[in-house]
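The complex appears here minus one protein chain, its other protein chains still in place.
The letters A, B and C name the chains in turn, as written, and every chain counts its residues from 1.
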Amino acid sequence: MTLRTREYTSSELLAVVASRELRARRTVFAGIGLPTLAASLAHLTVAPELEIVYESGVCGAHPSHLPETIADAVLITGAEAVLPMPVLFGYVLQGGHIDVGFLGAAQIDRFGNLNSSVIGDWHAPKVRLPGPGGAMEVMANSREVFVVMRRHDRRSFVDELDFCTSPGPDRALAEGVRPLGAGVTRVVTELGILARSGPGEQLRLVAVHPGVTPGRVRESTGWDLAVADDLVTVEPPTAAELRLLREDVDPGRVYLR
Amino acid sequence: MTLRTREYTSSELLAVVASRELRARRTVFAGIGLPTLAASLAHLTVAPELEIVYESGVCGAHPSHLPETIADAVLITGAEAVLPMPVLFGYVLQGGHIDVGFLGAAQIDRFGNLNSSVIGDWHAPKVRLPGPGGAMEVMANSREVFVVMRRHDRRSFVDELDFCTSPGPDRALAEGVRPLGAGVTRVVTELGILARSGPGEQLRLVAVHPGVTPGRVRESTGWDLAVADDLVTVEPPTAAELRLLREDVDPGRVYLR
Amino acid sequence: MPRSVPAPPDKTMTMREAIAAHVHDGDTVSLEGFTHLIPTAAGHEIIRQGRRGLTIVRMTADIVVDQLLAAGCVSKLVSSFVGNSSAGSLGELRRRVESAEPEPLEFEEYSHYGMICRYLAGAQRLPFYPLRSYAGSDLPSVNTAIRTVTSPYAGERVYVVPPVNPDVTIVHAQRADRAGNTQVWGLTGVQAEAVFAARRAVVVVEEIVADEVVRSDPNRTVIPAHVVDAVVECPRGAHPSFAQGYYDRDNAFYRSWSAISRDPDRLQAWLAEWVHSTADHAAYVAKLGTEFWAGLEVGEALSLPVNYGRRL
Partner (left out) sequence: MPRSVPAPPDKTMTMREAIAAHVHDGDTVSLEGFTHLIPTAAGHEIIRQGRRGLTIVRMTADIVVDQLLAAGCVSKLVSSFVGNSSAGSLGELRRRVESAEPEPLEFEEYSHYGMICRYLAGAQRLPFYPLRSYAGSDLPSVNTAIRTVTSPYAGERVYVVPPVNPDVTIVHAQRADRAGNTQVWGLTGVQAEAVFAARRAVVVVEEIVADEVVRSDPNRTVIPAHVVDAVVECPRGAHPSFAQGYYDRDNAFYRSWSAISRDPDRLQAWLAEWVHSTADHAAYVAKLGTEFWAGLEVGEALSLPVNYGRRL
């Protein structure tokens, strides 16, 4: 399968847009899939000093093949460091060494609080989801959090979470606890980019993809989504970005489906 | 220098007597010097399953030469495991895996509380000693503690410590905290052996070396030392014990001065 | 130094012996291994021996947990992630949790670091362990074991979790000596902490090696012998997960598990064929066949040696 450089898939668009948001960042905590693609592309473009840390404990991976999990054997062989879990979670993450953490979720609300536990009641859920994993720690301890959501609809962008798994700083502050970071600052979706700068602020629509109207984004969002005065249209992936993504980052098109 | 097998030095006597007390013990936390000699000899005689753990993090050492410090390079090369300090102190020692810890001190009282910090007032000491090191942790977390004191006199065996560095369980219990172990259960000295079984009990004289009277031990002790009804005379080192000590454990006579 | 030190204790036994001796009905059993070195073969032997009423403690409850659930071994699960890696769902777990079929499952949920801190507290014999997450989460409202403590310094409140001290921890590793000095490379996860926290520990290894191999590199020993009760040699015992340097992950099996586990009958048939009808893990390995294993083979990437030095 080849694509001409003026055409791109939704995955390519999300990976490119997320990569640009990593400009000048130093350390990123990335999961597998789009976050790995975005971080790897950013390393080759806007963030040459970027160090990617995986939840499994791998720092400075030099994989021979695109990893299929955050713990893929190819991430370990030839890596600069492999840290035990208490060191990774305790010293690196809780220690405050991560600039940007990537998270996904089943549901997100206007303050960037996330649900990855259940649809319905926790005690008798309609759908039991995988649960917190390390997401709660990524949220509490990264300087800021980027969320990538392929699907932008009212089932995912909700007025009220069924369950708050990973709370942003607003909810923590309401309990009198001050977290390290700003919580979710960027949400990249199939429709555009939502952003907020930190506690007290709601997510606003700051950019739409070419051909997407603000009205369509607002309709697809479960709360009354504010639109930035200086709303922009996302610059489409450049030929250079697409070439790097296709030829260097994911030549086997493992995630660029 | 050679010694006939019916003659032995004070160090040899202390090492042999201490080694016998390790019968059937599994894990011992040993410092350098007499404790190393005692533990090594016990391993060859009364405690074949003994595992010696050093404060530096070495487990299962197989040294090519007698170590000069607890961190000697010869303890590391060929060892079964070398543990980072938080693992050694946190998981092994505080985790409760040590049967017997060896300690020394400048002063000991009737309950086996130890001072290794100062002679005089802590704020303006007459003599500043090295301080706690890991002794406080050895005392709090070993099932029992053996003390080896070359010198048995009223300056070391005191009615009241100048400063309590490493408290036995009686002092901890007075604060409402229950430690894991029994505290000091054996004190081996140049005059004999003092013993107690645990909290609430004072050290009693249970054995004297050949030629030493209970009266002499009581005179050399700064409190009114009780003498066991079944006081025994210590069995002198056997020819086999001395041969192992001299030929296998410390052939270079590093500590057997 | 001693010329004839007593031989170290030999703790080797078969998997059957180790599970029979160390896993009892009603026990709290920790099975750790984060994606890497998952003790699957031990899980299968627990199923074969028909243990009941177990509390399973495992950060990433994945395929082996779904299998233990389906085999009826488990009454309670303590975990921070209940999913089939990123490859899909655990059918049996979802039935137990979503509709109590065929019976309810008691479920105690933490975050990953919450679980790690429970092991840290357990290993360090601490009454609690503090951490910086949980504030604002709904998790403490459904798990009353998650509490707070006020710092005696600046007075700030911080969440804490209680220790976990499993009756037995079972981990898989690349190699150990007969006494239990265990060496792991690649992802080492939380295995050491889980072993130190436990009352008993079983180490399953790809190979039991000569003492000299272990002793050539003592820093590689992440679990020292004195906390190990049984050493089991069980090559390929981590399948479908991987053992760095020994065999790769069976990603196809992970992807297939969602479909297998979605249908209770198909899942029971799978257990009957692959667990109950195999006498032991060697039979399971043989049944998969040499061609299958060739597909998971890995090449060589050797570490460069370091010099520990020798006194001259």
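Observations on the structure shown:
One rule holds in what follows: contacts are C-beta pairs under 8 Å (C-beta built on N, C-alpha and C of every residue); 3 or more make two chains touch, one makes a residue touch a chain.
As the structure is a computational prediction, the values presented were derived from the model and not from experiment.
Of B:46, B:180 or B:231, it is B:180 that touches the chain left out of the display. Of the options C:12, C:174, C:191 or C:241, the residue whose C-beta touches the omitted chain is C:174. Across the entire complex, the residue among C:86, C:99 or C:151 in touch with the chain not shown is C:151. Between the chain not shown and the residues B:11, B:40, B:117 or B:220, the one that touches is B:117.
On the side of chain C, touch with the chain left out of the figure occurs at residues 124-132, 147-154, 156, 158, 160, 162, 174, 183, 185-186, 188, 213, 216-217, 219-220, 244-246, 248, 297-312.
Residue positions on chain A in contact with the hidden chain: 26-27, 40, 43-44, 48-49, 51, 53, 58-60, 62-66, 73-74, 76-83, 87, 90-92, 94-97, 141, 180, 244, 248-249, 251, in rising order.
By the touch criterion stated above, the residues of chain B touching the omitted chain are 32-33, 55-58, 68-73, 76-78, 82, 84-86, 89-90, 93-94, 113, 117, 122-137, 139-141, 163-180.
In this text, only the chains that are shown with their structure count from here on.
Computed from the mean C-alpha positions, the centre of chain B lies at a distance of 39 Å from the centre of chain C.
Annotation: 57 Å between the Cα-based centres of chain A and chain B.
Counting partner chains per residue, chain B has no residue touching two or more of them.
Within chain C, residues 192-193 each touch two or more of the remaining chains.
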